[in-house]
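The complex appears here minus one protein chain, its other protein chains still in place.
Take a look at chain A:
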């Protein structure tokens, strides 16, 4: 996800990356390097009610723009037959403008047994939750491949918990950062910890379980205090044209902040997600979708006292999210696709706030076309429109994107 923050500062990350490669390069033979580089050039346009967390185009930057949106460098080093070291360096734009957000979202060591029956991964890796868990690369971002509620924020911050209406009307500063709530509905794309994978029946039944540093919605590595989370995914292929995934995630997500000093046990506030996703294919068609239920246990913010009341019972907030994708690859134009997505987010009422829905429902339609100019050059265009909180369709929520992705 674009909203994640660096694991380390840019210079330190680069230094660490270089040192690790150097040290591992001293190991015996059979060391193979693989590099991928990706670059996106994007022209985008959005309505004046656009919001970066809604649709990745910030309201202050809705004019037409042309620029590189992302650069990636991926490294994989095989050490013998069973060990490998993997890293991804990423340079992304911040709020859709400057290309100055350096991060190392992926840095892990992996061991796989003979015939890849079992695997152990330690470090920072792709969060195994949901259908998006293998799609973090720009080449897969054919718009229709994006995860559910991409860039949509939820009115819960990993630093200050739940504040009514925070996402819509209130801006609370923590340090120099304005808190708009969490940028991710259910996962941050990457997680830090250890993962065990088991190919129970190769290509038919696959299971992953990971102990990670916090809930799936955490954008950063949670260290103040350290938090813990559990993520698991079972992937099934009952028949060759049908894939089904079942995912579970539970973890704590709160971090220390001025506003929640009164709370003694931040690990009591958790996010729980249960989801299932499917994919059906036939010839040049593909139908896929995902359904999730997300529950938060959050402290209640007392506006009058301007703080959280530790004496109050924790509140429960729930939401449902669903999307459906239809993709078609016209055989008359090899390398092209046309795709449509509908996605919907539904938020429950906040317990304790009688007439308050804790975040806005969203219904969004997206249409995308793409064409592989060559095997390393993809051009794609997408339009989307949405209405929020059951209000009427609004031109100011529309977006248009034209992107050229080059990858090696």
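Some notes on this structure:
Simple rule for what comes next: contacts are C-beta pairs under 8 Å (C-beta built on N, C-alpha and C of every residue); 3 or more make two chains touch, one makes a residue touch a chain; residues count from 1.
Quick note on the criterion: contacts and distances are computed from a predicted model.
Taken from the listed names "Protein glxC", "Rhamnogalacturonan lyase domain-containing protein", "Branched-chain amino acid ABC transporter permease" or "Putative membrane protein", the protein name that UniProt assigns to the chain not shown is "Rhamnogalacturonan lyase domain-containing protein".
Listed residues A:98, A:116, A:303 or A:390: the one in touch with the omitted chain is A:116. Considering A:50, A:127, A:157 or A:197, the position touching the chain not shown turns out to be A:197 (whole complex). Only one of A:243, A:309 or A:361 touches the absent chain when the whole complex is considered: A:243.
Looking at chain A, the residues touching the absent chain are 32, 34, 36, 74, 76, 112, 116, 119, 131, 133-137, 139-140, 197, 199, 202-204, 206, 233, 235, 237, 240-241, 243, 245, 279, 281-284, 286, 329, 331, 334-335, 372-375.
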